[in-house]
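As you look at this complex, bear in mind that one protein chain is not there, while each of the others sits in place.
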Amino acid sequence: MTEMKPLLSVQDITKAFPFPRDLLQRLRRQPGQAVHALNGVTLDIRRGETLGIVGESGCGKSTLARCLVRLHDCDSGRVLFGDTDIATLSGAARRAFNAKVQMIFQDPYSSLNPRMRVRQILTEALSVHRMRPAAEIPARIAELLDLVRLPMDAADKYPHEFSGGQRQRIGIARALAVEPQVLVADELVSALDVSVQAQVVNLLLALQDQLHLTVVFVAHDLRLVRHISHRVAVMYLGKVVEVGPTEALFSAPLHPYTQALLAAAPEIDPARRSRRVAAKGELPSPVNLPQGCLFNTRCPLAFERCFKERPALPASGDHRAACHLTQAEKE
Amino acid sequence: MTPALQVRHLSTTFGHHGTPVTAVDDISFDVMPGEVLGLVGESGSGKSVTLRSIMRLMPHHSAVTGSVLWQGCDLMTMTEAELRRVRGGEISMIFQEPGTALNPVLPVRVQIEENLRAHTELSAAGRAARCLELMDLVGIPDAKRRLTQYPHQFSGGMRQRVMIAIALASNPKLLLADEPTTALDVTIQDQILKLILDLRDELAMSVVFVTHDLGVVAATCDRMAVMYAGRIVESGPVPAVFAQPNHAYTRGLLGSVPRSGTERSPLLSIEGTPPGLTSRPAGCAFHPRCAFATDLCRRESPALQDRAAGQAAACFHSDRVIAAGLAGS
Partner (left out) sequence: MTLSLRQIPRPLLLGGLLIGASLVLAVFPATFAPYDPVAMDYNALMHAPSWAHPMGTDNFGRDVLSRVIHAYTIDMQIAFFGTIFSFSFGIVIGALVGYAGGLADTIFGRIVDAVITFPFLVLVIAIVSVLGPGLVNMYVALAVVGWVFYARIIAAEVKVQKRLDYADAGRAMGYTPMRVIFRHLLPNAITPAIVYLVTDMALAILLGSSLGYLGLGAQPPTAEWGVQIADGKNFMTTGWWISVFPGVAIVLTGLGFSLIGDGLAEVLRTRK
């Protein structure tokens, strides 16, 4: 892929969620504890690509997704959309940004307002953003339903009348109503049955081609991420530990965590069964982060430097990892 | 070899606003000693109900018929007292949510000891020693201190290990596992799956593994039975079924999972959604979603029939399904 200006650029962002301090802590002016969800994430999202973001629970991938659409404001660092820092947007400019970068949510049961019919949900999106004059809205709703392969009579039903997969389609239609450039999909299919997952994934792939969308696909399912992403970023404890083109990352992972994660995901082929445990130990708490490299508590290859110094993701290169070992090998 | 567990014509119905609904519909299968059987299906397929029906853990408003032969005795006709000896003794069960299956107000030691007291003759000292041994067995470090802790002090993966330790307390011969890794992260799931396999080897147990994840089946099970709308639609050795599904549903399910080499191409998906308990179609329950369906499928329900390679399928059109293969849609 040629080096173009990224569409969205995440620059060293951090986000922590503080616990409420008790009275004693406040009186003593003690700093409270916090969940450190993002600890310096840098990532570019290129126009037209699907960027997969994978990691286990607590790795910060959902927080990152929410920062991209400004559902959270990050504590430090910035997210650039084109040349604009999205934190500076307000009023109409912010609304315009929201229309261009849309999010689809994980839970098909809570992400739609249960008191609104599908028609109302879509009409609201279309009219708030003045996408169409009122007279053209019914036709546009028909178009959107067709786009996500829902029957026309869906418009006059309430969310609870649909199955999980159909509700995700409604969520997608709502996002597409404002004609976005970027779709951020947070665990789009993880709540669905396997046979239904495939339908929604196929739909997403088709829509991306048809509408030239840029997609950020956040998921814990490695097989799915591999299937639909052009590039993949692997996160661990609020940092991107490895990023690279899908094929390179899956066939020759650089970071010991990526290697463990790939080995741990069960192969769909019973002939390639392994009995070796891929990664020992548990995720450290995101409240008290380890010194040095965040993976050093579980890394089989950790050496002295890993406990002292936190490795950074190299600034350039297509396939790179935040690991002292692989960086040393390269030098 | 005689099977360790023989399930014959098991049906489970619920009273549902007057009209009974059938969650499990006349299913039969065997589990061999030391074998891991995967019971695979989507939501509403009846896989978890099957597991609970075997243990007679169903609520009162349900009716279970058929027989479950365990070492020559029928669990269905046993008295409650006899059943209690088997439950948690020779047959143990672990659940999806280790968080809710453990008692939050009792330290872990008490919960393991409870099972030891019920199913073994060990003295107090013997039980204490066995607790430590079990914690070691399931890979919980620092066992002595951890035993005094409460469930909320354990992570999800560690809680599942505690659940397994409790299940193993009485040296069971059969472990019933209901989606034990669904709530866990992939590296932790990997640890737990391998732990279960190691324990199976060490303790010569059989395992029935209920899951919706075909990856888990591929990685752990010897044989598998695929359930759809309360019935077994296909069964056989895992490598054979994965290589050549005989039922259209199994084919669709396997095709729904992305494989390397087919990136960004459409997946072989199944249209529609699995039917609910109250809206099961007539004939073959899969016919509204099936690309191979004919009038026969709409009229009659196919029986499970033996096929080649130890497989069995309940499908009128197995030959056409095999001919279509797994490549693309």
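A and B label the chains in the order they appear, each numbered from 1.
Assume a contact is a pair of C-beta atoms (placed from the backbone, for glycine too) under 8 Å apart; a residue touches a chain by one contact, two chains touch by 3 or more.
The structure presented is a predicted model; accordingly, all values stated were derived computationally and were not measured.
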Subject >> Touched by the hidden chain, restricted to displayed chains >> reply: A
Original post:
Which one, A:105, A:217 or A:236, makes contact with the chain that was left out?
Top reply: A:105
Original post:
Which one touches the absent chain: A:94, A:117, A:132 or A:230?
Top reply: A:94
Subject >> Identified contact with the non-displayed chain, of A:46, A:61, A:174 or A:231 >> reply: A:174
Subject >> Of A:78, A:129, A:157 or A:319, the one touching the omitted chain in the full complex >> reply: A:129
Subject >> Missing-partner contacts on chain A, residue numbers >> reply: 66, 69, 71, 94-99, 102-103, 105-107, 110-116, 124-125, 128-129, 171, 174, 178
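The definition used in the following text is that only the chains that are shown with their structure count from here on.
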**OP:** Give, as an integer number of Å, the spacing between the C-alpha centres of chain B and chain A.
**Re:** 32
Original post:
Which part of chain A faces chain B closely enough to touch in the complex?
Top reply: 56-57, 163-166, 193-199, 201-202, 205-206, 220, 222-224, 226-228, 246-247, 250, 260-261, 263-271, 273-280, 282-283
Original post:
Once bound in the complex, which stretches of chain B touch chain A?
Top reply: 42-43, 155, 157-158, 185-191, 193-194, 197-198, 212-220, 238-239, 242, 252-260, 262-264, 266-271, 273-274, 289
